[in-house]
Every structure is written in C-alpha cells, then in structure tokens.
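All protein chains of the complex are present and in place, except for one that has been dropped.
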Amino acid sequence: MAKLNIGMVGYKFMGKAHSNAYRALPMFFPDRITPTMKAICGRNTEAVSAAAEQFGWAEHTSDWKELVSRDDIDLIDINAPSNAHKEIAVAAAKAGKHLYCEKPLALSLQDSRDMLEAAEKSGVKHMVGFNYRFAPAVMLAKRLIDEGRLGDIYHFRAWFLQDWLVDPDFPLAWRMQKEIAGSGAHGDLGAHLIDMAHYLIGDIKEVIGMSETFIKERPLPEETGGLSATSGNPSQTGPVTVDDATLFLARFGNGALGSFEATRFATGHRSTNSFEINGSKGSVIFDFERMNELQVYFTDDKEDVQGFRRVLATDPAHAYAGVWWPAGHPIGYEHTFTHAFVEFLDAIKEDRQPVPNFNDGVKCQQVLEAVEQSVKERKWIDVSSL
Amino acid sequence: MAKLNIGMVGYKFMGKAHSNAYRALPMFFPDRITPTMKAICGRNTEAVSAAAEQFGWAEHTSDWKELVSRDDIDLIDINAPSNAHKEIAVAAAKAGKHLYCEKPLALSLQDSRDMLEAAEKSGVKHMVGFNYRFAPAVMLAKRLIDEGRLGDIYHFRAWFLQDWLVDPDFPLAWRMQKEIAGSGAHGDLGAHLIDMAHYLIGDIKEVIGMSETFIKERPLPEETGGLSATSGNPSQTGPVTVDDATLFLARFGNGALGSFEATRFATGHRSTNSFEINGSKGSVIFDFERMNELQVYFTDDKEDVQGFRRVLATDPAHAYAGVWWPAGHPIGYEHTFTHAFVEFLDAIKEDRQPVPNFNDGVKCQQVLEAVEQSVKERKWIDVSSL
Amino acid sequence: MAKLNIGMVGYKFMGKAHSNAYRALPMFFPDRITPTMKAICGRNTEAVSAAAEQFGWAEHTSDWKELVSRDDIDLIDINAPSNAHKEIAVAAAKAGKHLYCEKPLALSLQDSRDMLEAAEKSGVKHMVGFNYRFAPAVMLAKRLIDEGRLGDIYHFRAWFLQDWLVDPDFPLAWRMQKEIAGSGAHGDLGAHLIDMAHYLIGDIKEVIGMSETFIKERPLPEETGGLSATSGNPSQTGPVTVDDATLFLARFGNGALGSFEATRFATGHRSTNSFEINGSKGSVIFDFERMNELQVYFTDDKEDVQGFRRVLATDPAHAYAGVWWPAGHPIGYEHTFTHAFVEFLDAIKEDRQPVPNFNDGVKCQQVLEAVEQSVKERKWIDVSSL
Partner (left out) sequence: MAKLNIGMVGYKFMGKAHSNAYRALPMFFPDRITPTMKAICGRNTEAVSAAAEQFGWAEHTSDWKELVSRDDIDLIDINAPSNAHKEIAVAAAKAGKHLYCEKPLALSLQDSRDMLEAAEKSGVKHMVGFNYRFAPAVMLAKRLIDEGRLGDIYHFRAWFLQDWLVDPDFPLAWRMQKEIAGSGAHGDLGAHLIDMAHYLIGDIKEVIGMSETFIKERPLPEETGGLSATSGNPSQTGPVTVDDATLFLARFGNGALGSFEATRFATGHRSTNSFEINGSKGSVIFDFERMNELQVYFTDDKEDVQGFRRVLATDPAHAYAGVWWPAGHPIGYEHTFTHAFVEFLDAIKEDRQPVPNFNDGVKCQQVLEAVEQSVKERKWIDVSSL
C-alpha cells in the first residue's frame, strides 16, 4: 500500500495544522506512504467548502456519518470539538477506518475507554494527537532518558503557560464551555503535560490538584471555533464553566516527584509549554517557544565546565532533522504534526500500533480525571482507582 | 546613637556572610549607624578565635551566655545551627539586646512564637534573615506590585533548586539531621520561598505538600558546619532524617494560586532560587543565579513590542544600587546581607521594627509546619489552624 | 491573472526550499496569485526527475534553454550554482520571463549589472533571494526604524557565524571553489548581512575588510551540490580558493558605523545570523537561530524598568504572523521564502517591482566587491567608486 486515503472531520485550527502536515509529508518523507487528502467534513457547508479548497482536500461534506462509511477512505482524522470525538471515532472504528484523534480523546475517561475498546475491537490502528512528543528536541530528551544518560529520574516539572484569557473582555469561546470542551486549561494544556510525563517518565501513581476560574463571567461570542471567537453584544454574558488554571502535584510509579501547571492566565506567556527533568546523571529543560532547543546537563562533564548546554536539535544527529534544513535552521510548530503522521503511516505499514495511541489517550484522561476528582474531594487520588 | 555594638553567635557560612556585611556597611552606607564588630561566639575556641581574626571581630568567646549578658553589646546576631536559635534569642531578648536571627527562626512553630513573644516582651528590635528580599531586583518586583503595576496577582510560582546532594557519597552533614536542622530542603530552601511569597503576595491560606528523601542513608561525616562536611569512614553510615525535596501547592488569601518547590536533587542547579509572578497587568521573573536581573512584562506595552524585558537592577533608579557601582556592574550575593543590615540599623534609628522581623519568621514557620502536616496527613491544611 | 506558471532551475538546497514555499503559498495565502509548479530543470536528468516527483513539479528538463523559451512559463526561478545565474537570467529576461534569482546575483558586479540591465530592458519583474528580510522579527525591526521608534541610527553590527568547515577533513565542495561560488563565507553569508544592512540602515559609503582561509587544502569530494558533499579519496586534495572568513568595517551614508563578520569557522555556531542596531531612541537584536524573536529596547521606558524585551513576532500584530499559528507558536526557516514569494506575487499583481530586486542584488554585489578590493589593496574603498 503506497497511498492512504484520509477523511478529516474538523477544519479550524487543528484542521489547518493537520492539512498542512499531509501536504508536507510526500515532499519531506518521499519514502513513506503518501497520504491522499480525500475529503474534509464540517457542519458549516460554506466554511468547509472554503477550507477544502484552501487546504487542498479533494472533496468536502457536512455529514461525518457519510464520510466514515465511504469505502475509499482508509483513515479518519478527528479534530472536531472534543465533545464530538467519541461518536465519530466509534462509528469510524466500526467502519474499519484507522483513527487519528486530537486530544483530549474525549470528555470523560469512560468515553475514552469506549473509544479505545471500539478501536481494539475493530482491529484498526489508532493514534492520539499528542504532537509535542514529535519535536526533535523532545525526542532527544526521550533518547537521553531511554539510554540511561540522565540516570535515575528524581523530578519532573512541567508548565504550560498561556495568557490569552487575561483580558476579561475576551468572549466565552467554546473552549470555556464545559459541555463542549470538557475542561479548560487542564484538558487543553495540562493534557499535553501529562502525556509528556507519560512519554518521558512513566506512569503517574497519585495526584492532588487545585483549580481556579479567575474570570467567572464573559461576554457571549457571536461565533467561535478553533482558537478564535468574535465578540457579540458585550452586555450579554455567560458563565465560564471550566478552569482557567489547574495545578497538581504527582508521584510517579518510579518514585519521581512531579509538578504540573496549566494556565491561561500567565501574563506575558503566549505559549510556554515547558518541562524540566532532573536525574541522577543529568537534566534537561525544554521550552516550546524555543522548540528547536534542548538544555542538557551531565554530571560527568569535567568539573570546571559543568553547565546546561543549549543543544539545537537541528543537526543530522537528531530525529527527523535530516529531512529538513541544514543544521541551525529552525523548523516550526507545524512539523510536530508532520512527524506524528510519519509515525502513524509507518505503524500502518509495519502493522503495529503507532505511539502514542488511544491507550495513551486513555491514560492521559485517567490522570486528568483523577486530578479533577482530587480538586473536588481535596485529597490525593490514586490514579489506578479510576 | 552613631554606633552599635554587635555580638554574633556562629562563625561558619552565615557568620562569614554577616561579618562581611558589617565590614562593608560603613564604607557604602556611611550615613548610617556604624556597626561595631565587638565579639564573636562559637563552641570551638580554636576555630572561633581564627574566625574572629579573619573576619575582624575584636573579641571572641565560646560562651554565648556570657556574650548576651555583656553590657557593651547592643545587638545579638544569631547564625548558629537552627536548634540553638531559641535559647540564645530568648536569653538575649531578656538581656535587652536587639536580635538578628537567621532563618528558619526555630525548629518548631511553637519555638518561634516563644522567640517572638520574648522579643516583644523585652521591647527590643528583632529581624529575621530572609536576605533574598534585599536583592535590588527583588525589591523592584515588590515596588511594581505595590504600585499596582502588575495588577491583580493570579499566580506565584517559586522554586529553589540545588544539586549538592545528588552525589550519594556526600556525607550526612548537620543539615540532613532533623534534630539539628528541623527539616531539609523544606526549611532551608523552602523557607526562603515562603518568605518571598509573604513579602510579595501576602498571606497563604492553605497548603498541601509532598516530600521525599531520595537517598536514605549517607556516610557519617568527620566534621560538619556551615554548608561543608568532610567525609569520615565511608563504611559507617547514618539515616537522613530530613526531606531531600518538598513541593507544595498553596492558595493565597487574595485568591492567587501558588506553587512551591525546594530540592537539593535538581541536577545542574547550583542555587536556582527563582520565582515568577503573573498579574492582570504584568509579570515578573527572578532567578538568583542572575540576581542583578528581573524579567518584567507589561500588558500595556504597544502590541507589536510586547515581551519580557531583562531589567538590570543596577541603575540608580533601583533600590540601594546607587551606592555600589555604575549601571551594568553586577553586585554579588553578599550584599543581600548588607542591605538587610541597613534596614535593621535604620529601624533601630527610627525606633520601629525592621522588616522582615520575627513576625515574618513565625509566619514562615507556620507555613513550613502546615506543609509538613499536610505531607503527613495527606490533605489540605488551613494555615491559620496552626 | 490568478495563476502564474513557474519554471525553476536548480533542485538542491535552495530548490527544495523554494519548492516548499510554492507548495505552502496557496494554503496560507489563498487570496494571492497561485504559483503553479510547472517545470524544474537540472543537469542530472535522473536527479532532477526524482526532485520533480518529490517536490511536486509537473515536468522536468535538463535543458534550461528550453525551459526559458517555453510559452507557458511566466517566471523563472534561478537557484543553480552562482556561476550559472547570469546566462540563465539574461536569456530568461530576453524571453520575457519574470525573474527570481538566488543570491549572490552573480560572480561579479559587472555580471550582476548586466543581469539588472537585461531585466530592465525587457520590463519583467525581478527579485533577488534575500530571504532573511522576510522573517517577521526582522520585519518588526524594519518597522521600528521606519517609524522612527529607534531614532537616529548610530551602530549596525552583524555577524553570520557557521562552523561546518572547522573539520579539516570536510571535502572541497563547490562552495569552496572560486570559479563556481565567486567567494566563500563573504559571498555566501556576508551577502545576507550586507543586504540586511541595506534594508534596515541604508547605503554603505566605504568599507575596509580582512579575509582568511584557515584550511588551505581539502580532500576532493566525490560529488557536491547544495550544502552537501561526500568524500572521495582523502589522499587527493585540492586548494580552497575562497575565504573561510571575511570581516569588514563600514561607514554608512547616514553616518552610522557598521561592523560585519562572516565565517564558516565559528565553532559551536550552526547558523548564527545576527544583527544589532543601536539608535538614539532604542535598539534591536536579532538572531536567526531564534528567528521568531526580536530583542527590543526603548530609551523612553520608565527608568526603573528599562531593558531589552524579548518580543515573539508570532502575535497577529506582526507581519504575516496572522496566517500561521496562534501567538507563541514558532514558524521555521522555510517561511522566509514563502513570505518572499508573497511579495513577488503581490508585486506582479500590482505591476511594480518587488523588493528586494536586482537593484538590491547589484548593490550587495557592489559592497561585496568593494570589500574584496579593500582586502586586496589593504585600504578603505569608496563603494560608489565601483
């Protein structure tokens, strides 16, 4: 199989990011399966038609059920709002389609488990959209840990700081409505941190968290989708039903300590998605705003020249870096998706599950929900109890 | 009163730092009261004698009781190990001496309250050694908050990261023994973070924490004091009875969220004592390893040039900076103490309590203990309940 | 005209970068003219055929003369080695094709003038590949200068530091052969700095330079193209006939002082393409390895919060940033080309010359040659004398 037909549900921020990755793939990874951008789906016919043309999809539809039942579609890419994930994924799985689903997998742990079950039952390949794993600098961190070059891990601290909600007049977009988004900063940003922790450190044993909604009422938007929202009548407001910020402490299965913070109220931070890991033999620090870099420290450096190194993960020695530009030439956010799809296509070719897959989505959901429970019950929650 | 006679108990790391500040004061703050380095006290006569000569103290003694009862001593500076603070402070207070005491004030909240009570009863001035408040860059953060230039505060996150215990062969110094040090990273490093939070944000309402001792047995030292320890027989080991790392979440009285981490296992960090504050109008970031700098962000900057500024707090516009060197010339760690003593001397001259004083020491101890209780009981603790 | 047919000569590093930009354009700039990737040309038929397929060109040829004479080609994009630029450009101009030519325009000032003359005579649009102008952070610097927000300019210092030649066993690629490349670090890297100076500051009046070839003999390569070269027999070596590094001082027409350094021997620097500008009211600093950032300083900031700001040029307020990803999400090197082509397409649509065009290419060549003359004659050279 040299080609794979894609059907995609969703056409806003993530739809654009995914489309771009599909377009880049054949050029930069010509030896991989070629994804064919068959059809895109969205509720607003006019908008999805425009998106199809702009993004380069052959066809468009406003009926996802039709899309998932088409014989000429091999893979369904779901990046509709979170509350629509489950129904689409389950139907697509039943129709035998491979599944790529944006995070968070679903609005609840139970839903995500249903999705995983459906995917496993049908035997399709499934992947979840934790794209940040695929930054070459993050993959370097993973390699250093896997090869034991950081030693035993003592600490994992991670923070995803944004500031787009600091303005109290920013309207009540769908990402602030619990029934659509599930949660706020926690599920949107925290989910990425949790997955990063799973990827780099391992299972989380127990958690305790704290949440806050700083601005409790916001103007109703006229329309909203992706990350955007346009203001309507400012005198009409509605309640923010998700968290503006959630912090939690964690203990990992391997004994490491974890600290997590996700917030949309970190003034001055547009998208600081960072982690630091301290091990017995070394440490690493990553900041997505400088996504081509990893700070690396080793205890066995000569004692007069010990210090964090700024490694540019653009050398040929780094994952995927060889296909892009010469050393020292940055790549952008978008190629975390390109790399993720390479993994998916490779997994399909090699008849294995890609990583991260729905299991990772479920595991993330489990921690998300454990944290929410710990916030509500004001006590430590054993993640495995959920 | 143009001169003030100092008697100091302790002669290791802090004794050296304090002595240096007393020596610097008359030169850089010639218009202030002159501290006279009258007598230094330590248990080891030979060592304290050498320290007296090295640091420039007129006399030395191995009997702190004699020291605090001398008529010609106006102020007792206590930087002996933490378990000795209380007895000395109470006696000195009774003898009518002003008190400067290193942090943490005592091994327990009760002890620290007794110390405060003794000081208040005798009417002396009292100060606690939270020296980091006195870095000009930190004082800039304080000014920005006090003048409302950061707006409402949403987040305070602070981390004090060191790595001197990562080596499992580092011997069991006094700072790892509960009966002398009270606690480990928590009381040593976390105490500074808590005080910084009190100084910059305000009262902490409730906390929940997590502690760990990664290396549970260490070689017994031959001798130990200050920050140093020399190894003895490596086959003889003893239990580490304090925390290597303590993290906690906090909610402030004003609604802000707090995240704290103190650890001696953050490989690669020699002394990263940092905080970040996010407010509705701006943010600041401080890192003690670059103590002359404060990162500052304002939301009302023109929209195409918004970003964190690296402010060098060495301009004449900054606190104390005018007495040192020209703009752009760094000062060192040591002058956080010099500035602290300026505050103490000014308070004495103006007949007011210096800030921070024993009340701040007690408040810090209260949070330290609330965190310890939360670790033990695995639940949120209301700080005011202690 | 909604579409424009492109014919491209060259298929290595630059050919890949240009192709990628043509592919990205219709998706991210859907309201612009759509470039159609008609035909790609290269001497090696097998290789250019593979490139055509990989990059998405409809056809390929090994005969550029045939390409430039085709009626269905509107624009010739020249990124073949520098020694081929002139012949192709002149022929394409005569055939009435718009011209995009990589820098440096030609091997000599005279050749570049001939190219400009040919382009002007035929009335086509012409553009030169100074892509770094189109990083949003660089465009912010330009805006700040144009709006007078930096005041009078006193200093421009620029350095383009690479280290790929530090290894003496790196083979003698075409970029180290004078007859093909014209010059070494000077024409390859320095050309970008000179154009940046022209773009941001203005005309250069006089220069004096210094050049060096540190490694004078290198192994002959088996094959070479783009930035790569594979080693052949290491016992066969040849002379490096270009500079490894060239530095020069400059005086601008407006009185500003300039300092330039281009080197392939700056160990540790993969591609540090940087400049700093100091004006009477502010300063900016750019580093391509962190291409989404501009450091900005203003003298009229409040005196206690003056400092360089790290501005992320990813906000909607910044040039082109709105079409990409949300604020704080980095874009990569490749989109400097995408933006450059947007400018070219817009210029064609608006019937004006794009900027930078062959005039800028000639001006750059003039300074390059003035510097070379100054190196040879060991004296200041008036740029206008050439």
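The first chain written gets the first letter, and so on, giving A, B and C; residue counts start at 1 in each chain.
We adopt the following convention: contacts are C-beta pairs under 8 Å (C-beta built on N, C-alpha and C of every residue); 3 or more make two chains touch, one makes a residue touch a chain.
What you see is a predicted model, and the numbers here were worked out from it, not measured in a lab.
Enquirer: Of the residues listed, C:265, C:337 or C:358, which one is in contact with the missing chain?
Expert: C:265
Enquirer: Taking the entire complex into account, which one of C:13, C:154 or C:170 touches the absent chain?
Expert: C:154
Enquirer: Going by the touch rule given at the top, which residues of chain A touch the chain that is not shown?
Expert: Here the touching residues of chain A are 140, 143-144, 296, 298, 301, 303-312, 315, 317-318.
Enquirer: Since one chain isn't shown, list which residues of chain C touch it in the complete complex.
Expert: 154-155, 157, 159, 161, 163, 166, 208-210, 212, 214, 245, 247-249, 251, 255, 257, 259, 261, 263, 265-269, 278-283, 297, 299, 306-308, 378-380
Enquirer: Please output the residues of chain B touching the missing chain, sorted low to high.
Expert: Looking at chain B, the ones touching the missing chain are residues 13, 16-17, 19-20, 23-24, 26-27, 30, 53-56, 162, 164, 227, 269-272, 288-292, 312, 314-315, 324-335.
Here, only the chains that are shown with their structure count from here on.
Enquirer: When the centre of a chain is set as the mean of its C-alpha atoms, what distance in Å lies between chain B and chain C?
Expert: The separation of the two C-alpha centroids amounts to 54 Å.
Enquirer: State, to the nearest whole Å, the distance from the C-alpha centre of chain A to the C-alpha centre of chain B.
Expert: 41
Enquirer: List, in ascending order, every residue of chain B touching at least 2 other chains.
Expert: 306-308
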